[in-house]
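Input: one structure, supplied below.
Omission of a single protein chain aside, the complex is shown with its protein chains in their original locations.
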Amino acid sequence: MAVQITTKEAVKKIIDKSSVMIGGFLGAAVPLKMIDEIAAAGIKDLTVISIGAGYRGGGVDIGKLVLNKQIIKYVTSHVGTDPNLIKQIVNEEVELELSPMGTFVERVRAGGAGLGAVVTPVGMGTEVEAMAEKITVDGKPYLLFKPIRADVAVIKAYRSDPLGNLQYQGMSNTNPIMATAADIVIAEVDEIVEVGEITCDQIGTPGIFVDYIIQGHSYAERKNVYEELWIATNKL
Amino acid sequence: MAVQITTKEAVKKIIDKSSVMIGGFLGAAVPLKMIDEIAAAGIKDLTVISIGAGYRGGGVDIGKLVLNKQIIKYVTSHVGTDPNLIKQIVNEEVELELSPMGTFVERVRAGGAGLGAVVTPVGMGTEVEAMAEKITVDGKPYLLFKPIRADVAVIKAYRSDPLGNLQYQGMSNTNPIMATAADIVIAEVDEIVEVGEITCDQIGTPGIFVDYIIQGHSYAERKNVYEELWIATNKL
Amino acid sequence: MPRNYIARRIAKEFKDGMYVNLGIGIPTESANYIPEGTQVFLQTENGGLMFGPKPKRGESNPDIANAGAEPITMLSGGAVFDVATSFAMIRGGHVDMTVVGALEVDEAGSIASWKIPGKLLTGMGGAMDLLYGCKRVIVAMTHTDKHGNSKIRKKCTLPLTAAGVVDMIITDKAVFQVAEAGLYLEELAPGVTAAEIKQLTEATIMNINEWEHNEIT
Partner (left out) sequence: MPRNYIARRIAKEFKDGMYVNLGIGIPTESANYIPEGTQVFLQTENGGLMFGPKPKRGESNPDIANAGAEPITMLSGGAVFDVATSFAMIRGGHVDMTVVGALEVDEAGSIASWKIPGKLLTGMGGAMDLLYGCKRVIVAMTHTDKHGNSKIRKKCTLPLTAAGVVDMIITDKAVFQVAEAGLYLEELAPGVTAAEIKQLTEATIMNINEWEHNEIT
């Protein structure tokens, strides 16, 4: 069962040295308001766990935390979209932990699902072999990766009800998986509706996984933010 | 992309000695028409993979295949609902492969998701240890189970479009997972609707996973079948 | 009314906002005694949260059923999902409590409930996942078997369903906490004495002397 709090209250759940999962995919479907608030609060030495860096070019969404130098470790599958982050990694200001994207996602899922490891063939014959343990199952070689969990997950959904039942629209990408894999789960939503308005088969993340709900930008505001970003970067 | 065929055509995809996954949960949300047809066709020596046996008491749904003695191996987590099946297991007419229910499901998921194994703490300290390989991750003991796949999966969904996009209603239980883990996937549905009628966020199993669609009982017919069964067994 | 005592006593363990998975039989009955003002969210391992009572005839839905494939209804705010999600929820530690029956429980909090060699062969179903994953495990059962033998053992003799997971035992005669150090008697059913419990329980009860002492004085 979830509790609705303000963005300012929510950001207090994250402290210096916290590990923080951030939902979304290279800038899409990210919790914009919470990221702004984390940036404003100046929390330091964060381990950020997200499937990739922020929107191409850097400096927006997760890229704000990079510009602020709030991150000491980045757990991900891709940093190519953020030149500032790459620079900090090369300068050894930020430690990088990479895994292939599908493996990253399974590691987070395993963290939330109480599984002990992820056993995957992906990465065999590449440098990824050095990032994992090699094991043999049925005579075939696989890589064994450990689960990933975080102190706090900050995710983005379309709507919530007061029980914390979340509805997604479009690509939910990492959000439903990350909602399962942290001690504290904060969901930023476009809209909070009454119980029952999100029907049982529209619920993408049941409230059992969610601790706090915060009111993000409205859908109209958020659409505007992305349209402006996409027009400015020649994508729309 | 899927092709709509008749139940009679669909059942020809299953031959003697095939391994067949059957969706549903102890009788609920099972592909009733396909099971009837498999029973009528008298295909023998089947390895049946389902999360549990059929509806309590036996003799209905999957229980028909048991009565017909069409099964030589049963891969599951629970057989307690079907006394006929238990008898065949005790008489060594049917070989039984058990895993805990959550492990069973993950094994099927791993089979469909290209993962090499399932690593779980569940069953440590019990007889289940003998059913798996023991491994240590981060100093903690786990059981490693192999993935499960089948020649054919026969699953049940609410509606399909001609592309094989499936919509579920209520508990989809094992159906979406099994839809990923067989060489041939046959979906029995209440209704086949036009492309676009099932919207992008209503699709529980995208058509990429489905090979054949068959028209099952209509929703009204199916509701009737279950009401009668539930009333007869004093559950409604 | 021993059965009724157990179900009512289980219900006292429900706290507001808890997500709970109830085993069949008495545990499921305990939902009828949820205290007023306490909201408990029931989970069913076949893929549902916040389900309600069985529907009226004619109003059932063939795809809305509990783990026993019996018809149920979904409450407003309830969610349905697939079993991979359901067991991720269970094994991942997201369900606050489970209440289950048992054949035997022991001092170490181990539980046997799925198999009697040569007799009972059903498969473990979801029991092992539930016992491993749920944050709190309550066993609800009769204190003794039909021959009068203690079902609370020093060490389970039947194949285990899970080792060292039980937090509380509620029988028709008493309530026990299972702590690191062993079993502690917490409550006696109406009309039951500590002496009787001592006699009917094979396991060592760490604080039985205090209870007996209180009875004598």
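Things to note:
The first chain written gets the first letter, and so on, giving A, B and C; residue counts start at 1 in each chain.
One rule holds in what follows: a contact is a pair of C-beta atoms (placed from the backbone, for glycine too) under 8 Å apart; a residue touches a chain by one contact, two chains touch by 3 or more.
Values in this document were obtained by computation on a predicted structure and should not be read as measured data.
For the chain that is not shown, the touched chains among those present are A, B, taking the whole complex. Among B:90, B:208 or B:232, only B:208 touches the chain that is left out of the view. Here the missing chain is touched by one residue of B:41, B:163 or B:184, and it is B:163. Across the entire complex, the residue among A:44, A:78 or A:146 in touch with the chain not shown is A:78. Even with one chain removed from view, chain B keeps its contact list with that chain: residues 1, 109, 112-115, 161, 163, 165, 180, 195-196, 200-201, 203, 206-209. Counting over the whole complex, chain A has residues 25-29, 51-52, 55-56, 76-81, 86, 89-90, 96, 98, 100-103, 105-106, 109, 120-128, 158, 168-177, 204, 219, 222-223, 225-227, 230-231, 235-236 touching the chain that is not drawn.
Rule of thumb we're sticking to: only the chains that are shown with their structure count from here on.
With centres defined by CA atoms alone, the chain at the far end from chain A is C. The distance from the centre of chain B to the centre of chain C, each centre being the mean of the chain's C-alpha atoms, comes to 29 Å. If you average the CA atoms of chain A and of chain B, the two centres end up 33 Å from each other. For chain B, the set of residues touching two or more other chains reads 106, 120-122, 168-170.
In chain C, 48, 80-81, 87, 91, 132-133 are the positions where the chain touches two or more neighbouring chains simultaneously.
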